[in-house]
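With one protein chain removed, the remaining protein chains of the complex are shown where they sit.
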Amino acid sequence: MVLKYRFEGYEIEVKDNEILLNLGPQHPSTHGLCRLVIKMEGEKVKEIIPVIGYLHRGVEKICENRSYIQIIPITDRMDYLSSMNNNFAYVLAVEELLGLKIPERAEYLRVIAAELNRIASHLLFIATFGMDIGSFTAFMYGFRDREMILDLLEEMAGARMLYNYMRIGGVKRDVGKEFFERCLKVLDKLEEKLKDYERFFLENELFINRTKGIGILKPEDAIKLGVTGPNLRASGVKYDIRRVDPYSIYDRFDFNVITDNGCDSYARFIVRLKEIKESMKIVRQAIRDIPEGDISARVPKVIRPPEGEVYSRVESPRGELGVYIYSDGKSDKPYRIKFRVPSFANLSAFPHFNKGIMLADLIVSFASIDIVLGDIDR
Amino acid sequence: MLNMISYELLLFVLAPILILVFLSLDVLFLTWLERKVIARIQLRYGPNRTGPFGLLQPLADALKLIQKEDIIPKTADKVVFTLAPIISFVAASLPFMFIPFSKFFQISFIENALIFLLATSALSAIGILLAAWGSNSKYPLLGGMRAIVQVLSYEIPLVLAVLSIVLIVGSFKLTDIVEFQEKNTWLILLQPLGFLIFFISGLAEASRVPFDLPESESELVAGFHTEYSGMKFALLLFAEYIHLILISILITIFYLGGWLIPGIYYLENIAITIGNSFNIPSHISISILHFIILIIKAHIIIFLILWITRGTLFRIRVYSLPVFSWKGLVPLSMINLIITAILVVM
Partner (left out) sequence: MNEEDIVKRLKEKFGDRIEAKIKRKKRIFIMIDREDLIEVSNYLFKELDFKFFSTITAVDFPDRFECIYHISRHDGILILLKVRIPKNDPRVKSIVTIWPGANWHEREAYDLMGIIFEGHPDLRRIFLPEDFKGHPLRKDFKLQEAKWF
């Protein structure tokens, strides 16, 4: 007997020996409000249909009705785990429209903020990944270390999650010398902690057994399906926006683009773990080189960019984050603004490389692509 | 003064009640212990608001569960759904009938206690399967299936490990096993491999991390008890903890000498003296002493289980679970059995 189900315009046939499992929207390991409809035979997954939109707020439409400055806090709320990078992408786009030159100190502060935020985001990935594999201890450890970074970011921006730190033409406020000292101290501490992680995860047979060879994403598929960020680099493709299309002052720093040829969940974990170290390297260099000076360029009170369009992109912790703005030159509101979010493309690739996987492995693979639903649904 | 026969009669009536009360209290204590130990490992405080060190937290939880509305899902099979928690609770407590808490304190003094014990301890899987099936929902069903696979795979190495002990001791009576250890040495020294096999299979039997697959939170929401709430959920939880107590007591009796500790004779003498001053017959005071020692030892094992596994390990991959048993533990326990047999014959 074949049963037919229909949801969100999608029709699916389920045979006698198959079951249709609704993973989400309320499920411990969907990282927000993602719904995966899974057709399984036993525990073997035969088809995955992601259903998204539970967090859809219409950010792009809201932005069209806000002035340029009012949009900055809205970008915070897209990918709420890497708000600094969202701010960064947006202000870069507007500055390019305006043709603004940013003071050196502001550029350095932005880089420090963005990289610290990347570390925090990757630590959270490690935490949630550990929990999805069944170790709540890993979860607590990840959160503890993320807390140190959040304290630093709080000192910079005054907020712990939704920073609203960057401004068109600069940053919101300056930090003192003590901040850099504290920052370096935290980085040293974190370096020690990272060794703990390596011991906790990489020397654990059970962890290796659960992640090695799970969710294999071949490099050619990864490129074809539009995967970016650490997920792409874990497939051995050396593609990092900070390197190939340098924005801000990233061409001044010496850091490695981490790649791994494993293509599996394990590789995706390793890449993120190593990227934390690279980010730490960048922060250290930035603190070494940061000059004194202004933190904001002279910007008119009402921002009314000339007619034109721009697409700027940054490497967010999850991949390529792009902002397209079209300004009609008349109003102080963007005519059209579009956010190219990394998690969206990464999730769209997910069903393709996970066919035939087992349910428990699906969870691991799903956790390893590190998506944020606020980012996907916007 | 009670003589030996009336003592047995008394045991038959009183002991089950005593043991059930003890088990219930111990489960409450264990939930507290688990939360506290895990919390300390995970840089948290754990329960610390209710009573000293949060010791009353389990009571508060139990009260909450009792007050909760008893929900039976519309599509569930009502009879099975209601019966399942009771069955798993009863099945989990049954093996305690055959466990000697002391030389003189055992509910049923039958010859083949070990066989009955193993048979009854495997019954709890039926409760889980009934709960899973009765819920008529997909996550519990998947959890139930996993539970059955787990029990089927790990019962065999467990039994084989116990068999080698039986070979050495030459008796199915648990008191004989302890007596053997009293005369010779603790069996963990004679059976180190068997101890490891029993420990791992025991973890799987009690479905503790890394073998907590039937209820793996991140995959199956809550596994077989997804649909349960209130007292039914509490009963399932009780069954699980009782299973943990059972496994740790068995480990103690089989490998760690039961109620034996160095210097037990002095302690026994002291107990008898104290007992005499209160007009308590000597075998009762000895029983109480043995019981306390056994329980303390068992709780040390439980603490180790919480510390080593729950605190530091990940969940095992479902599909390597039966493989690990059939290709790893079963052959190992076979070899262990054969070597033991040869040594015993020689």
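Order as written gives the chain letters A and B; numbering starts at 1 within each chain.
Here is the rule we go by: a contact is a pair of C-beta atoms (placed from the backbone, for glycine too) under 8 Å apart; a residue touches a chain by one contact, two chains touch by 3 or more.
Quick caveat: nothing in here was measured; it's all calculated off a predicted structure.
K.L.:
With touch defined as in the header, list the contact partners of the absent chain among those displayed.
P.N.:
Answer for the hidden chain's contacts among shown chains: A.
K.L.:
Out of A:K44, A:K193, A:R304 or A:K338, which touches the unshown chain?
P.N.:
Residue touching the absent chain, from the options given: A:K338.
K.L.:
Would you indicate which residue among A:I74, A:A106, A:L217 or A:I241 is in contact with the undisplayed chain?
P.N.:
A:I241
K.L.:
Looking at the full complex, which residue from A:N22, A:S67, A:N209 or A:S348 touches the chain that isn't shown here?
P.N.:
If we include the chain that is not displayed, A:S348 is the one touching it.
K.L.:
Which residue among A:R77, A:R233 or A:R313 touches the omitted chain?
P.N.:
Hidden-chain contact among the options goes to A:R313.
K.L.:
Quickly run down the residues of chain A that touch the omitted chain.
P.N.:
Within chain A, the residues that touch the unshown chain are 8-10, 52-53, 56, 58, 60-62, 64-65, 96, 223-228, 237, 239, 241, 243-245, 309, 311, 313, 320, 322, 324, 326, 335-336, 338, 340, 344-345, 347-349, 352, 377-378.
The rule is short, and it goes like this: only the chains that are shown with their structure count from here on.
K.L.:
Touching chain B in the complex: which residues of chain A?
P.N.:
Touching chain B from chain A are residues 19, 21-22, 27-29, 43, 130-141, 144, 200, 204, 206-207, 209-210, 358-361, 363.
K.L.:
Applying the document's contact rule, which stretches of chain B touch chain A when the two form their complex?
P.N.:
38, 41-44, 138-139, 142, 209-210, 212-213, 216-219, 221, 311-320
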